[in-house]
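A single protein chain has been omitted; all remaining protein chains appear in their positions.
Chain IDs A and B follow the sequence of writing; residue 1 opens each chain.
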Amino acid sequence: MTAILVRGAGFADDSRGDILVRDGVVAEIGSSLSDSGAQLIDADGLLALPGLVDLHTHLREPGFEQSETVLTGSRAAAIGGFTTVHAMANTSPVSDTAGVVEQVQRLGDAAGYVTVRPIGAVTVGLEGKQLSEIGAMAGSRARVRVFSDDGKCVSDALLMRRALEYVMTFGGVVAQHAQEPRLTEGAQMNEGTLSGQLGLAGWPAVAEESIIARDVLLAQHVGARLHVCHVSTAGSVEVVRWAKARGIQVTAEVTPHHLLLTEDLASGYDARYKVNPPLRRSEDVEALRAGLADGTIDIIATDHAPHPSEAKDCEWDAAAFGMVGLESALSVVQASVVDTGHLDWNDVARVFSRVPAEIGLVPGYEFGIAVGSPADFTLYDPATSRVFGVEHLRGKGVNSPYLSATLPGRVVATLHNGYATVLDGELVDAESVAQSARRTSGAQHG
Amino acid sequence: MRHLLSTRDLGHDEAVAILDVAEDMADVADREVRKLPTLRGKTVVNLFFEDSTRTRISFEAAAKRLSADVINFSAKGSSVSKGESLKDTAQTLAAIGADAVVIRHGASGAPAVLADSGWIDAAIVNAGDGTHEHPTQALLDAFTIRRRIHGSAARAKALDGVSVTIVGDILHSRVARSNVWLLSSLGAAVTLVAPATLLPIGVTEWPASVGYSLDAALAKRPDVVMMLRIQSERMHDAFFPNAHEYSREWGLGDERLRTLAADSIVMHPGPMNRGLEISSGAADSPRSTVLEQVANGVSVRMAVLYLVLSGMKEGQS
Partner (left out) sequence: MPARIVLQQADITRALTRISHEILESLRSGDDLVLLGIPTRGVVLAERIATVIREVSDVPVAIGALDVTMYRDDLDRNPTRAPSPTQVPPGGIDGKFVVLVDDVLYSGRTIRAALDALGAIGRPRVVRLAALVDRGHRELPIRPDFVGKNLPSAQTERINLHLEEIDGDEFVSIEEAAQ
């Protein structure tokens, strides 16, 4: 396999150097490295970040291939600088059996753009009634470690307790979509002054906060690990902070869009801004940024949720919840928390690579870009900016809230398992990537 | 005026101007020939995704009095899953050559989506969208109040100093929203009265005072008391225990009617639940403007149709 020599990259700690990649791993880091046979990547002015790990991605396959497939979602991930994504379980059939999760993993491996880690459903059919075959999924070739009914909340308190305990048995974690269902029946946007004026049914902050409060206490009681998906309110940050202070094993994620956008965007009834949990007030955005900066919130996750255009090209009530986010994630993180001084690039590497891998029990991300570690990293140009448009999307969904917005930064190259998935700001073609992936897995198994 | 989507977008002067045009339209109703040739050759589509015979026939009468061609399009069931999408419907109407679309829709903001979508170039008139707004209802209410107070000298006047108490399901009422924005911008002092369950979060930031007690509000002798229709399904959703209690606390019964000033006005957008939010005594009293509201509705809708359908389209000079 061809070696790759990255010349003159900047690192998150402000140092600079060359990175030599050979046999899928980082072989050397230093200055003036040379390898006559290596493919050269000029990284002058670029920032090398460890490959991003998304703990919350909707790849839609099987069942909703008109929205996204494992391949198209993987491509969207690679162009966003990701090397691992976790595929949410709300597929059709639901990822609640070993068969489905293995299929998703197989599709991911074949595509080869990123490592696809399937998430298993907590309950059969996401129906919140009966535990799914968690043991079978954990023991399958997909080795599922994260379980979630995302899109739906495990709202039954007893079932949630059992899920926390049972998942712990297999060393996994439950990722809870915290949404009290009765408080959010028909809910359309954040409940507040604006929802009252717009006549859109409110999604109150308390519907999220009350579930998080209940779940951290349950996690404490049974001694389990809990992960909270897409925290969106200032109150949720407070609850998680309180729980951590009590020593409860809770981790929390925030999406890039909740770090940047506010509910005001709903004013024109443009359904691109309809998302679950909804965009909140600017006070919430500030609290989320602060919570991410002080470690209350552990990670950033995209909640990339592609939909076909007809699901957004309609009246607000009828529109689907969700936004695509993989392609724009790093730029939005830069705009919302790096350029605002909340996080430095080391922090970004922590919250968007090392810790999400830790939570998902994905190996290889422990040391970031380090000699001997898998060569999964991305080269990012933070100095540029661009008017974000449909032409920058690589998944099937065009439901991005950032279209026509000016965003900083751009991913120039992404390496996964030592081969390039993105070069010169463009995806490497699918056939070459698939070939590289086959060679890599052949090498590993051989 | 390109569209009429909400009263919140209307400035004071623009609102007064609409009411003044409506006065001219009302005059037409008294003439021998009650028809104007103004919109001859224009096509107005009444696109109703929810049943509302009253509003539809009012718009239909208005359009016909202005000689427009009227197409009634009843399209129940709107979401993508249930059948034809709003987009497809809009593009169909554009192909038919609609100049104005009067839309009633269960989803808040559907008229705004139609106006901004580029699917159709027609003027969009909001005839009630979800729990958002019902701007022509508020305009006809303002028109009715102005006429009761100023009579034939109403032209050019606003509603400065008029006190209006709106009672009932504020949370779900598009009529209440449109009236709060419009009446306050015309200078009226608006008070909202409802149980806390039927007041939206953040209502204290609206340009209105808010209270729970109808008796306390009536003790301030408001010039206008506007009763909102209460939907029976609200009872099942635990907004209040039962009709009896609602009626006792927030209904305008004969006893409360007697406490009103002699020249005060009782309004209701219709259809009324007699015996629930309003007694027959109140609905049929000389203070009641219920039927005037219906008649004025036609004049106001004529004014709105005239204003959105006259004037140059963008791009013409």
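Note that in this section contacts are C-beta pairs under 8 Å (C-beta built on N, C-alpha and C of every residue); 3 or more make two chains touch, one makes a residue touch a chain.
Because the structure is a prediction, the values reported are computed rather than measured.
*Asks:* For the full complex, can you list every visible chain touched by the one that's not shown?
*Replies:* Counted over the whole complex, the chain not pictured touches B.
*Asks:* Specify the residue from the set B:Leu10, B:Ala127, B:Met267 or B:Leu307 that touches the hidden chain.
*Replies:* Checking the options B:Leu10, B:Ala127, B:Met267 or B:Leu307, the one contacting the hidden chain is B:Leu307.
*Asks:* For the chain that's not shown, point to the residue among B:Gly11, B:Pro37, B:Gly118 or B:Gly151 touching it.
*Replies:* Checking the options B:Gly11, B:Pro37, B:Gly118 or B:Gly151, the one contacting the hidden chain is B:Pro37.
*Asks:* Could you pull out which residues of chain B are in touch with the chain that's been left out?
*Replies:* On the chain B side, contact with the omitted chain comes from 1, 17, 20-21, 23-24, 27-28, 31-33, 35-38, 66, 155, 306-307, 309-313, 316.
Keep this in mind: only the chains that are shown with their structure count from here on.
*Asks:* Taking the touch rule as given, give the residues of chain B at its contact with chain A in the complex, in rising order.
*Replies:* Listed in rising order, the residues of chain B that touch chain A are 8, 78-81, 85-87, 105-110, 112-113, 116-117, 129-133, 171, 174, 177, 200-203, 205-206.
*Asks:* Show which residues of chain A lie in contact with chain B when the two form their complex.
*Replies:* Listed in rising order, the residues of chain A that touch chain B are 188, 191-202, 204, 268-271, 310-311, 313-318.
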